[in-house]
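Presented below is the structure to which this report refers.
Every protein chain but one is kept in place in this view of the complex.
Let's look at chain A:
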Amino acid sequence: MAPAASASGQPQWSTKFDTKRRHDLFTSPPKDKTAYPTLAAAVDPHIESFNHILSGQLEHGIKDIGTKIFLDGDPFAAPGAGEKRNRLSLRIQDVFVDKPVLPSSNKVALKNRNIYPSETRERHATYRGKMRARLEWRINNADWQEEVVDLGNIPIMLRSNRCHLAGLSPRDLVQAKEESEELGGYFIVNGIEKIIRMLQVGRRNYPMAIKRGAFTNRGPGYTPFGITIRSMRPDQTSQTNALHYLSDGNVNFRFSWRKAEYLVPVMMVLKALVETNDREIFEGLVGAAGSEGLTEKQFVTDRVELLLRTYKVYGLHSKAKTRAYLGSKFKIVLQLPADATDEEAGTEFLRKIVLPHLGCVAVTPAQDADKFRMLLFCIRKLYALVEGDCAVDNPDILQSHEILLGGQLYGMLLKERLEEWLNSFQLALREWGRKSAFKPFTSQDFQKDWASKILRRTQSNIGQAMEYFLSTGNLVSPTGLDLQQAAGFVVVAEKINFLRFLSHFRMVHRGAFFAELKTTSVRKLLPESWGFMCPVHTPDGSPCGLLNHFAHKCKLATSDLDVSMIPKLVAQLGVSSKSSASLDASVVVQLDGRVLGYCSPKEAKVIADTLRFWKVEGKMNVPLELEIGYVPNSNAGQYPGVYMFSQTSRMYRPVKYLPLDKLDYVGPFEQPYMSIACTDAEIVSGDSTHVEIDPTHILSILANQTPFSDFNQSPRNMYQCQMAKQTMGTPATSLRYRTDNKTYRLQTGQTPVVRAPLHNEYGLDNFPNGMNAVVAVISYTGYDMDDGMIINQSSLQRGFGHGTIYKTKVCDLEEGSRRNRSSKTVTKLFGFAPEGLVKAQSKETLDDDGFPRIGTMLRYGDPLAAWHSVTHDSATGDYINRDAQTQFFKYKEDEVAFVEEVRIIGSEDGTQPCQKLSIKLRVPRTPIIGDKFSSRHGQKGVMSQKWPSRDMPFSESGIQPDVIINPHAFPSRMTIGMFIESLAGKAGALHGIPQDSTPFRFDEQNTAVDYFGHQLMKAGYNYYGNEPMYSGITGQELHADIYIGVVYYQRLRHMVNDKFQVRTTGPINPTTGQPIKGRKKGGGIRVGEMERDALLAHGTAFLLQDRLMNCSDYMRAAICRSCGSFLSTTPIVSEYGRKKDKDLTMRCRRCAKLADGASNKADIWMDAQGTRYSGGEDVAIVAVPGVLKFLDVELASMGVRLKFQVEP
């Protein structure tokens, strides 16, 4: 098998070890392009969607924002009194975003002013570039004046076209202190890597038939039936239009604008769009006069008649009048200038709100006609739904979904911020007007104050808003962006290991709204997801089914296709603009939510098939990625027609088109109506049009790494996907330049012997995630019960599973305080106070400069850094310390750590003394009993014993297992894949070959066992993988042959050292006296109701008392036997005696009498206030829970007295 060279000239990756090639790649990273193009492609949608913001999306957005007009004069003046008001027009002409560079305040760096991502990581800063806008303004009809306005620094996505890393070769990336295979696609905010999560949203420009009970709540007459269409503007902001069916047959048009809902009769919208008449509308809704099936359409004709009749009450008879009427109602809502006419406002309403995907900037009459036709189609579909001619569209299936990419969301937010910035001029102008006695815009003062008083008052800090969005994930938006959630858009791209990091980019969420939903229907794995969403790779628990991962071959469209030729081709194939009444006679042909025409169902199939042939063939300029959704006529199924989609955000995946034996892409809309065979053997002649390229294409990157996953019970594969992401592996090779809060690292990672070719294709050998271990399946010592595993102590000593945790502590002297940055306002400095005493103890860990020494061992409470307060002496330029006090940042963790790196962080302008320190600590974590390990088959276990090598069982060839697991781990879990991995690993290790573990490669005729069994036989081993073994303790042969082989083991990041929690006594809650919660604070684990029940049921009363009393809020309290009160007891205070804390004599104040002359001197006692009493001696000391006394006090405060009977 010679390595096949791919088109790029690089040899393709196979399942081989490729040691030499990888070594060469490590020592000399390629100068041209990455050796792992598949890996880069996995992240591409993120980067491309970000690139698209500045190469189109925002440009469209600016056009959509258009020109904002503000009027001068007193807004509260009596109307009609003054002269004509002047108009200030504002528009954004251009937006520029620079690559991250140093601010101009930095005068020291001369050569290289670029800020690279590695620096922002190290400085715990944000990777951001300056954003500017060219703002144009004019007064009345004067010339436009322009001004470039600084809009702050916006975070930049790594490897995007605004990043310094864009297009760098692996070698250059290493030079820039990045991974050689740096993926990009994320942001760095405050030193933390953040990623905008992909979101599943409704498919754009497709009218969905919806039946929802909540629709009836809108008012009387409303029915559950409706049509919604998520109409998408070219700037990727959407406007949802909905139609409601009313019980009398009427239809209302609903939309949301700035989070408020509005309803308009649909007839009004129709009549405003084009100059039309009732007959045209009637024929458009029912079907052309004399067309087929018109007589059976009594239901629709009745309703359309009613629709037309009820509209008569408005008495609006022309397009202009209808627009003026609409405009008068929505002028204020749309924030139009006060001097706009009603008809202009109505036109603006149609432009902005009604089906903006068919035209939202400078709308032509043809576009209005398109909107009209589309709206008619929606109404037709609505009537069909009500009549029962079509079914509701399921909003939970992938067919009706698309993906909101991170860059698109970012662009939407940018557009909205820009628009809000223009809107904020209103306030600034009014403020200026109020202060200047409402001078006109034409005055000199306005010109003078424009920059200083008006422009500066606007909300121009878009950079800060974007940074807030990325650091919190919260959407602050007046429109809500047509999304169902306002938070949770951004997640931290955790680098626990490489697989975890990679998964973040392939992850797609259904939306926070659905997470709270009680029903589970949205979480279901539906067949429509086939090939797009991985069926295996979803977490179990609360996000199950909502947080999915893309199949590894699923692609995302990030730009619109050129489909200008489609309408012509479709017209040539035969569509007419008129439709018949019956669906059997004519169905619709649509392209991106635009009605191209109607044709018969037969013709529709021909159109779909012909276009598909052309698109695969590459003829007639039909793009290959076009989605041609042919919905056939059915018995009240999905509304039939040909729906084509060419725009961005779609998912598509490669399959083979059989007629041409060529690559075709299919999308989720068309897939349910296509016949795609899974394997070549399953192709049905005359039915199948496509065949899968490989059955593994349905699995995600991670799920593909599970060896022989087709042999496992499916939940085990899900568990493995979870555990692979929790493995202590290799997060990065540029660890030296990273400052993650916490990173795990496996010191002794290996490449698995058993792996799929995709392992190499995705370059996973650069980030090893586990170790090959010799695993014996025996019940040997009893320590392997219940998922325990015994590890050979010598293996551990040789480094098996040895790991490290790196933690970064930031010592910031100006945390949250100083915002105006100047070297003169510094109040604290690192280092020991110059005049102060320095304790020798603190010098043990700290150097002269007050920073920790590298390599120092730190224990709990050791100083991490020293600082002192200073004031700036402007005469000498020195910092003077006056109090001679040195303060310390301390190491506050129980575990021993070593100082690995100390970074002294300067400010961006390079003029300030050190205010921030970043200390990387290394916590060695050699495996200890209680640490968690797992194989790649969801078989996790806890190391329960380190077994000495001499006592381990050994085979005839002298092999000892590294790991012993219990045979009981298998029967119920049915992870046969692990057995096969064991066989394959053993054979691979014996022959020195890597083993291909791709699922679906073996079948009943060619079994895996046979394949690997013969390999084992060739190596002189038992065909079944069993071997006779000898007890390591007695040396006797074990009665049974033992299944032993090589399995790849992962060490999971859950370690006892982070988990153990013990206490007898410790910190308590001051009010109740009970132990506090939380491991960090040294608290206890709650013995709750059920635990109490268990102890009770066992009759272990002393244990119960120990837990609930002695180790909790045990308290000795004084109680008066006679009056039964805790609260009336008081200690006596001797007049002469010394204070003794012990042996306090307690008396009851309530039962005592005030001492008078008659009482016996010996009986008189005095309380702490000096009042003398006699009597009240019947006081006992009892042990009670502290809260009991607390309860007594609480009740007493409400006037309730507790009385206790004390016996004996």
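By definition in this document, contacts are C-beta pairs under 8 Å (C-beta built on N, C-alpha and C of every residue); 3 or more make two chains touch, one makes a residue touch a chain; residues count from 1.
Definition applied: contacts and distances are computed from a predicted model.
Considering only "Ras-related protein Rab-24", "Cysteine protease RIM13", "Metallothionein-I gene transcription activator" or "Cytosolic ribosome-associated chaperone", the record for the omitted chain gives "Metallothionein-I gene transcription activator", by its UniProt protein name.
Set against the missing chain, the residues A:Asp560, A:Glu901, A:Asp1058 or A:Asp1163 yield one that touches it, A:Glu901. Of the listed positions A:Asn190, A:Gln459 or A:Ser823, the one in contact with the omitted chain in the full complex is A:Ser823. Residue A:Asp849 is the one among A:Asp74, A:Asp849, A:Asp951 or A:Asp1041 that touches the chain not shown. Residue in contact with the omitted chain (choice from A:Ile69, A:Ala109, A:Val149 or A:Ala340): A:Ala109. Mapped onto chain A, the footprint of the missing chain covers residues 106, 108-112, 119, 122-123, 823, 829, 831-832, 834, 838, 847-849, 851-855, 870, 878-879, 901-908, 910-914.
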